[in-house]
Structures are given as C-alpha cells and as structure tokens.
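The structure that follows is given in the form of structure tokens.
Left out: one protein chain. Kept in place: all the others.
Presenting subunit A:
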C-alpha cells in the first residue's frame, strides 16, 4: 500500500456547523416521537436514609400520570459492582433514585413526583474526606471498614528515604482540589422506544456501544436487538461514558407502557446524580539538590469517591508525579474513600487535573526556593522517558517543544504594569502530561465510493463536540485526494455494527483516524485498479488527484464520478480495523501553559489578562477545530481554578448549589485572550497519521498556571482550589498585604 504523508494542517469548517447554527441538529433531548410519554425520577432528599415506605396512591391519581415504578418493582439487576438495585431503599446521596413514573406531559410528571409520600429513616451521613476518614465515622457500606473503597494504591520506585536524604532543599505542603461538576449543557437523558422486540434508544452519550452492551446485558436482550442512536451530543466531558440508570429506567418504562418514553434529567438532577470530579487532598514533598535536580517525590493522596464508584474516575491522581519529571525516587499512595455524595466519574483528564494542580504549584515553590526560573527548573528535570511505564516517550522531544512554544508565544517572563498601586500583576506557568494515543482499540470504519463518486465514511463512533465528523472526513478526503465536502461521515448509530471505542481519553481521532485512513487508501487502490481496466492503462502510471484519475499521455483523465458509475453499486468499498498493538514506546501528550493575572489587593478580585497554551497532540489535522478545543479546555480549566466548586452542607450532606446560578462556570465576560501556541509534531510511531489527540491536555495545566501567577502577584500561596476571593482575602490579611 502506498504511504501518504500525514494530513496537512487545514482549517476546515465543522461539518455539522450548519445544522447546529440553524437549530436543526437533533440532540437526544430534541427527539419527539408520536405518542411519547414523559418520565420523571423521584430522588432522595437526604444524603443517607432508609426508605421505610413509598406511598404512591396519590401519584397514581394525578391527572396524566400513566405508570409508576418503585423499589417494589425491582427489575432484578444491579449497579456499581453488584451492590445496588436500580431503585433503592438504601439511599446514599442526595439525588439517589427511589422511584420513577411516566405521564402524558412534563407538567403532569412534575405533579406526579410531588405527590409521592415517602417515609424515610434519616441516617447520619458521611460528608467529605475528613468525615469519611475519622475514627467512629458511620460507614457508607457496612462491609467497607474505614470507608475505604479499595486497598490503598501504592506506587514506588527507587529509594524514597535515600532520595530525601540526598535532598538539599525540600518543599512540602498539603493541597486540596474541589469536587467539580461537568455541567455539559445537554443533560443526561434518553428516549426509549420498543419497535416490536427491537429497543431503540436515543441517548446523550459518549459511547453508543457501551450503552448498547450494558443495556442489553441488564435487560437480558441480544445485542442485535438494542439500537443506540446519538446524532448530536450536547457535551459530555467524561460524564457520559457509562450507561446511567435513567437510560435503563426509560427502557423499562417504555416496555411497560408500550409507548416511546423520554427521560431527560433536569439541571438539579444532573448536578446531583450524573457524576463529578473527585475532591482530593494531596500531601506532597519534593526534594531537590541546590542546583535544581529532583531527587525525591512523595505524595499521599486522599480521594472523595462519593457513594458509588464508576469507571475511570480517579485512578490516576498520582500519574503526573510518576511521569512528568525525571526522578529516580518516587513514592505515591492513593486512598479512595466512600462518602454520602454523588458518584465520581471521569471528568476531562481525570486524576491528572487534580494531581497536576498540586505538583505544578509545588514545583513553582521549589523554583522560588532555588531562585530558578520555573522553565529552567523544569528543563533541568526533563524526562524523555515515561519512568512509570519504563519506556521511552514516543515523541521524546514533544514536551521540550511545548516549553519553547509557550515561552515564545507568551513572551515569558515579560509582564505588564498594574494600573494602580493597589493592584498587582503576576505571571505563572505549568506543564502537564497525559497518557494519550490510540487507546481502547479496536476501531472499525468503512469507506464507500458511491456510484456518483461521492464518498461515505461509516463508523460507530459519536461526536460530543470535538469535531469527529469533520476530521474523519478530512482523513478520508486526504487519502482519496478529494475536496472534503465530497465526503459524508455517518456516525452515531450502533446499527452500522462498526464498533468504535468511547469518545474519551482524547483518543477518538488517534484510534479511528488510522482506520478511516487505511480503508480510504484501499478504496483508492480499488478505484485505480478499475481505472486501469477501463482505460487499459498500466496501474502504476495512474494517479487519483482532486477527484479525477489522471492518466498517461495516451489515456485521458477520467473523473471519479464516471469511473464509479461504471462499477457495480457498493463495489468500491473497504473496511478497516485498528487493533491494539504492543507498545514499545509510551505514548503521551504534553502541554505547557502560561498565565498573566491582575489581583486587586482590596477586593481580591482576580482578573485574567492573557493565557497561552502549547499542547502537543501529535499532528494537527484541523487548525480551526484544534483552536476551539484548546480555548475550550483552558476555559474549563480557568473555571476550575477560580470559581467552580460543588458546595455541600457538612452537617446534612445537602448539596447547596446544584444549579447554574450558584455553581459558577465561566461566562464570556470571564475569558481573556487564550492563545493556542501550535506544536505540530506528528508522532508517526503512534500511527501513520502521527495523531495523538487533543481533548484533555489543554485543561490540565490551567489551574496551576493561574495559581502560580496569583502567587507571583501577591507573594502568598493558597493551597486550596478554587482560588476564591474569600480565601485570597484571608491570605492577604494574614500576610499583612491586604486590608
């Protein structure tokens, strides 16, 4: 097969942008089916309680209510590692599911939910890490002593004692990160419709195949009788990778009623029960020599896992400690606790955002202690190996390129002057690593040249907003040398049976792109073979260029359209699969960020002045879309740094801000200019396209870069995120700088 060069960087507009800007893109929440019923879920108002009785008599009398299911209608399968029924009597967080109903309208469903009379035995909840770990704390699960979700996860390399003994400088501290909520604008939800024995689900999900497989296994259906559709998805950020209870509840209610059922979470339920980023407490010690060589890194990490454990949530808070810097002596210990709060689930770079927040602030402290430029300290501890996996990085120079791109773009260490003496300005930087690449294969794709020469790409992936359709179209168009608008990409339907992994781990394009590429190359070969026959020309002399087979001197040029028309329908097609391969190298992506802030000494207001992010994603396929991902990730990161936190009442476990009024995500007024300093470094050891993926890296280093800039501006270090004004004011008062 001919080798084509990696895709050139282009700025192709998003393929589905037209549908999205005209309101015609159909999301799960927009599906309206004839005769549809609306479902609602009754949720626990208590953080920990036992249901003595559910009285639904009044509910059934509400006009428009059609059906009710309560813990008594237990469907007989379990969640979260076999422990928990779908509708439970043992309630473990505010928002836990108790009962569900269907009604003719949403209004009637709301009336119905209000009419439940539930008798609760309210129990003392476990709220937060301190509470979970204290002696005599109530147990979230009676068989989990100390509320520990699992055995502590310990990692160690070298000799940590000897490392600290060799250290001439030690920086230590305890850092905390908060529980953060995804708040994808489209809530979790599902439309379920039984077409005879075939269950159709329109789900807002990051993984249509995960939903299909898990729903089928729970309901005891053959896989080919569950069809999951997801044309457009209103964001996910990690929370929509698993099959949540509402999907299954909608399917059950639809079967019982024999009508389509829509079950969308409202914002409160979304914020209570659809996952979050774990809160952490990290006790961290860094030891270094006077000239700035790290000789020991030790961290003890406590994690608030909430009431239930879901996939991918927190396993790798220690990852950055183990991977980012060259250090022979590393010891990390992670302990995950249960508490009576909503479940933790993967959230954009899970674990790495939390760990890097602490590590990169500690590195900043170390640089100050050593009177070293923070870039210089990092370059002194540069690692071209992944010491955690004991393999060389697939692009060992990538992080170095990120450092220089960020430095140059930001014009480090140049800073501007504050307008008044009661304002201070500061600059900060931070680096990050993320295990990316072609994760979670296999991935399948089909490329078809239709009889009119147009091209279809099929795969069972989905687009959560990253631009999957567009970049896959580019990959196919490039391999076939066609204008990109001649390629249609069909995704979001399990009925294609072209399995694709979850849209997660920044891995979609890196995993699926090579499959599309290989299939398209094979189709190109089929086209050329056909042309050779038709033109009676030698195959090697023919080329497919810009939608035309350019021939030799004797044979005329033939448009693809004509050639394809001469072939039997469906004959110009190829399937391709990407399977997992043994990795001789460690594939990671890196990013470096810089921030400049201004802080008002009297009000503690932090104004972001500018941000630069230099991420390594291997080859950049679409500059316009890459910019969007970078500014989007940084924007989420600045929310995590400054304003976002789920607030829970210590005594009762009630969530105080399960809405978008009091849970503060950034607005247009909060974002400064965000520069994407492009590092376009194709990583062909990973795949022929050199792609590694870009979703997560831009978020990881944002919070520590901002925190370091605030430290630079004020001379005080806050060790707790987010950097709220109250915390800053207290710190300023203590340091004598503030009022």
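We adopt the following convention: a contact is a pair of C-beta atoms (placed from the backbone, for glycine too) under 8 Å apart; a residue touches a chain by one contact, two chains touch by 3 or more; residues count from 1.
Rule of thumb we're sticking to: contacts and distances are computed from a predicted model.
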item: Identity of the absent chain, which is to be given by its UniProt protein name, from "NADH-quinone oxidoreductase subunit J", "hydrogenase (acceptor)", "(2Fe-2S)-binding protein" or "4Fe-4S dicluster domain-containing protein"; value: "(2Fe-2S)-binding protein"
item: Residue of A:235, A:396, A:418 or A:583 touching the missing chain in the full complex; value: A:235
item: Residue in contact with the excluded chain [from A:113, A:184, A:489 or A:679]; value: A:184
item: Option touching the unshown chain, where A:14, A:188 or A:335 are the choices; value: A:14
item: Hidden partner chain, touching residue among A:464, A:549 or A:706; value: A:464
item: Interface with the unshown chain - residue positions in subunit A; value: 13-14, 16-27, 29-30, 32, 105-107, 182-187, 232-235, 237, 264, 266-267, 464-467, 624-625, 627-629, 631-636, 659-661, 665-669, 671, 673-674
